[in-house]
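All protein chains but one are shown in place.
Our next item is chain A:
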Amino acid sequence: MDCLPDYVKCLRKEIKSRASGLYFHSLYFGGGTPSLLSPSQVADILAGIRTAAHLLPDAEITFEANPGTLALPYLPEIKSLGINRLSLGIQSFSGAELTMLGRLHNAAKARQAYKQARAAGFNNISLDLIYGLPDSSVSSFKKNLAEALALAPEHISLYGLTLEEDTPMYRQVQEGLLPEINAETAADQYQAAEDILAKAGYRHYEISNWAKPGYESRHNLTYWQNRPYLGLGAAGHSFLENWRLANTSSLDEYLNRWQNDLPPTPSENIYLDLENQLAETIILGLRLDKGITAEDIENRFGQHVMDKYFPVIQECTGLGLLEKSDGGISLTPRGRLLSNEVFWRFLP
């Protein structure tokens, strides 16, 4: 990682150029492997932000880490820099599943990393697990979930596996080396998790996320409420003044441009007109257990959501996918697993 010192320098230039004067209530180190950064590089970036922008005193500062890459002194050091939330990509506690997913760690390492984080003083830790893996069953998944719960994290994310083309696992399924993903089993696993996590005191606050009360990810709520965010670094995505922007995903281009003090051209820049702002606000908002309220939509867009989408809302409530509640709409438990069927109907 010889380029890391240069990368941090460029990042600081981008911070200065794009974040100056802004107020942030959360900061998220993620999308890739931020734990490749040394604690002093993390400190450098944080200093850049604190100098240029306003990081609110109670800001949520999350650090994403893979259990396999953490060395012992690392966690206390970043804790001391102000990182107050840790997201550990555990994915599974089964050795066979971790191998299938191409992960470097094993269950023991995962548990060890978690314990070290606790010892370092992290009191807001999120774990993520994957369901719907080929060859998995409801009981194997429940075992995984029990392992996670035994660690008592504040936050749990559950992601259904989707096979993307051109991935090794996709090819293995195509070639018959792995069985097809069974959608029925995946649905059963998800529903089992809903029961178990509710009983364990976690709130199912978003389609794929559960949290102990008060530990919902403030950062991610920004996305689902369709509020602005600034993404820094290569491949960083932003939503600013109704533009969806993406930085180039080419590290070379990112470095080249900033080394010459030129911002790279965005690889994506899409302006959302009012119709699309509204549609995306509804779609993202419906991911949350509270759904959307007519009042909030009216305040933000001056539109009467219940009237404008009356036929769609009627259809989806009739299908048992949506329910009306407290002056708004939200997904039913069935609707969560079939949410795409609801969402596309709100598209302009």
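Just so we're on the same page, a residue touches a chain if its C-beta (ideal position, glycine included) is under 8 Å from a C-beta of that chain, and two chains touch if they have at least 3 such contacts; residues count from 1.
Following the convention adopted for this analysis, contacts and distances are computed from a predicted model.
For the chain that is left out, the UniProt protein name among "NADH-quinone oxidoreductase subunit N", "Cobalt transport protein CbiM", "Elongation factor 4" or "Branched-chain amino acid ABC transporter permease" is "Elongation factor 4".
Residue-wise, the contact with the chain that is not shown comes from A:E184, picked out of A:E184, A:E241, A:D261 or A:D307. Touching the missing chain, out of A:E14, A:E60, A:E216 or A:E280, is residue A:E280.
Among A:G82, A:G160 or A:P264, only A:G160 touches the chain that is left out of the view.
Among the residues A:H54, A:K142, A:R244 or A:R300, only A:R244 touches the chain that is left out of the figure. Within the entire complex, the positions of chain A that touch the omitted partner chain are 31, 158-160, 162, 183-184, 186-187, 190, 207-208, 220, 222-224, 229, 231, 235-239, 244, 246, 268, 270, 280, 283-284, 287, 319, 321, 334, 336-341, 343-345, 347.
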